[in-house]
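Structure record follows, encoded as structure tokens.
All protein chains of the complex are present and in place, except for one that has been dropped.
As written, the chain order gives the labels A and B, with residue 1 at the start of each chain.
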Amino acid sequence: MGKGYVIKRILYTIFIFFIVITLNFFIPRIGVEDPAERYYPAQGNMTDIEYDIIKQLTREQYGFDVSTFQQYLRYLNQLLHGDLGTSLQAGSPKVIDLIAERVPWTLVLSASTMLIGVVFGILIGAYAAWRRGGWLDNAVLSASTITTALPGFFLALLFSLYMGFEWEWFPAYTDPNLVSSFDWSWEAISNVLQNAALPILATAIGSIVGYAQSTRNSVISVADEDFITTARAKGLSNNTVLYKHVLRNAMLPIVTSLGMSISGLIGGSVVIEQIFNWNGMGTLFLNANNTNDYPLMMGIMIFLSGFALLANLVTDLCYSLLDPRVKLGGARR
Amino acid sequence: MKKQSNNFFLRLWRHPKGRTGIIIAMLLVFCAVFAAYLAPYDPYDVTQRAEKGLSPSWSHPLGTTITTGQDIFSMLIYGTRVSLIVGLVTGICTAFLGALMGLLAGYVGGFVDSLIMRIVDIMLVIPTLPLTIVLTNIFGKSYFMIIFIFTVFGWTGLARVIRSQVLVLKNSNYVKAAELAGASRWHIMFRHILPGVTHLLIMSTALTSAGIMVAEAGLSFLGLGDPTAISWGKMLADAQSGGALLFGHWWWIIAPGIGIFLSVFSFMRIGLALEEMFNPRMKQGAGVRKLFKSLNNTYIQGIFDEMNEDAAGKPADGKEAAKA
Partner (left out) sequence: MNELLNVQNLKVIFPTERGIVRAVEGIDLCVHPGECIAIVGESGCGKSVTSLAIMKLLSSPPALMHADEMTFDGKNLLQMSEKQMLDLRGKDMSMIFQDALTALNPVMCVGRQLDEMFLRHTKMTRTEAKAASIKALRLVGVPAPEKRYHDYPHQLSGGMRQRVLIAMAFAIKPKLIIADEPTTALDVTIQAQVLDILQKLQRENGTALILITHDLSVVAHMADRVYVMYCGKIVEHAPLRDLFTDPKHPYTQGLLSSVPHLTASSNRFVQIPDNVPSPLKKPSGCYFHTRCSHCTPECTQCMPRLTDVDDHRQLRCHHPLGGEHHG
């Protein structure tokens, strides 16, 4: 992997990010003359005069009183300084602070789900493929039809119904004071784990099966390659062939899907968070939507796209380290 | 052309996965079309509401909702409509858009290609669900919006597949011949290359539809669908907020879940069957295993014996009747 490739890839990422930012800027301006109308939609009991005053105030407060192009430049400048904007919430908190507060809580769910999925999924998938047609292989195949056809949130509801309400194994709704009372004590940590158990369980199943299936398919297709026959003709044992020749090649597509799940780590659990009342990014966004908090919504969108871009970039660079065939400047996905 | 398509459906029907898929999908379509006749009550009609929170009984096979007293079984049947319409329409639209973009990128190439590929890269990083939420906030909640957004964001994967296939076909002799004969670009694209990727489009329509049905359920669950329509996702949301969990009314949750499962399952089966039909390599493995188990030793021995040198020199006696 050459330096040129890395630089080119980084520049391209910045270029795409710039376009995403531009699109984002125009979203609250779709269909209205004045973004102030988005920020404060007219209420039924307001007179036109009252509303005009509110709009005027909003315009001044958020700088909509200059031309759109100037607003755009100001927006870019603001982002360049790492400022994602100011929320409309009481007390005008900074968007970036609100996000920073929520991200760890979302990660508790999504990162542990991914970790469980990756570890168990790859192990199960590799074993299933190596014993093709065995019981585990069949189990993976049938499980994958079921989990792809059953939405994760439906499973979550079922778990909540039985393990939460009926059998009372785990809390069905997240403790509302979970975030505010968290102080790194053992008690608090175990409280978090208990509350996170159901959402993690509900999503981890799909994640395990997903990784198991893609690992299985990948291992099977690699196992049919000629170089595996070569390796076996060398007299290498089955296990050596599996670990030294099959898995390394079979991991390549897995790295790509790993990158995709990393890019969804932060924004991908809206529904699950909603079901369990989990105070993460998903609930933050839904609340912002319910209160028409456009600066917060747009800030989150920028943050999520930026994170996804970064994840893609890192994945691509890792991939080119793992696969010597990716040449300089070879865009591949 | 007609004969070809007949043949195609026949092949799908003969495929075990395809057949289960078609049967279930047909049942669902039947439910959707004749919902008014199949459902014992009209869940949209406020006058046809019963006592709230009834358990399953003969008159209400799946009970009634705790919040409104609507018949859950009727809601389940009516819910088929939303799932199928949103899934199928999006699947078809995505196939069209993906085909067009893939063809343009692959066949026209150059600037158009890199432009489309840049758009794909942008689409991939924009968080779809948050964007959907924002757009429904702006344009109001409707299924049209959902179909529109899923189409706009859903074509990228297919476009890539079509593009790489087109790049292969572009270098094939018949396309070269057509180019030499002076056929126009559009003519070649739609008359010569498009037929070469139709199978991918049909397959993608089935698989995309299945994926969209799951996604639609999720959006309706979040309350982003048409608030007046009855859909399975919204039923689940109502069940959750209406206390089905608290009172243990599992039927209110299981029913829409099964609806979603069946619709997604059937379309996935059809998609997978098509995939195996078009790409036989996919099939190996399980099929051959099963075949191996079904063979017995005497049969195998018989085949081996037929090959013996003693068998040569004698006239053939129809031994070629291989097991089908």
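The rule is simple: a residue touches a chain if its C-beta (ideal position, glycine included) is under 8 Å from a C-beta of that chain, and two chains touch if they have at least 3 such contacts.
If you're wondering where the values come from, they're calculated on a predicted model, not measured in any experiment.
Asks: Considering the complete complex, which visible chains touch the unshown chain?
Replies: A, B
Asks: Kindly state which of the options A:Val179, A:Leu236, A:Met260 or A:Leu310 is in contact with the chain not pictured.
Replies: A:Leu236
Asks: For the chain not shown, which residue from B:Asn171, B:Thr228 or B:Asn308 touches it across the whole complex?
Replies: The single option touching the absent chain is B:Asn308.
Asks: Looking at A:Asn24, A:Ser87, A:Thr174 or A:Asn249, which makes contact with the chain not pictured?
Replies: A:Asn249
Asks: Write the list of chain B residues that the hidden chain touches.
Replies: Within chain B, the residues that touch the unshown chain are 283-284, 287-289, 291-292, 295, 300, 303-304, 307-309, 311-316, 320, 322-324.
Asks: For chain A, enumerate the residues touching the unshown chain of the complex.
Replies: Its contact residues with the unshown chain are 133, 225-227, 229-237, 240, 244-245, 248-249, 252, 322-325.
One rule holds in what follows: only the chains that are shown with their structure count from here on.
Asks: In whole angstrom, how far does the Cα centroid of chain A sit from the Cα centroid of chain B?
Replies: Chain centres of chain A and chain B, defined by C-alpha means, are spaced 25 Å apart.
Asks: Where on chain B does chain A make contact in their complex?
Replies: 118, 121-122, 124-127, 129-131, 133-135, 137-139, 210, 214, 217-218, 221-222, 236, 239-240, 244-246, 248, 250, 253-254, 256-257, 260-261, 264-265, 268, 285-286, 289
Asks: Please output the residues of chain A touching chain B within their complex, sorted ascending.
Replies: 16-17, 19-20, 23, 27-28, 30-31, 38, 132-133, 138, 141, 145-146, 148-151, 153-154, 157-158, 160-161, 164-166, 172, 220, 263, 267-268, 270-271, 274-275, 285-286, 289, 292, 297, 300-301, 304-305, 308-309, 312
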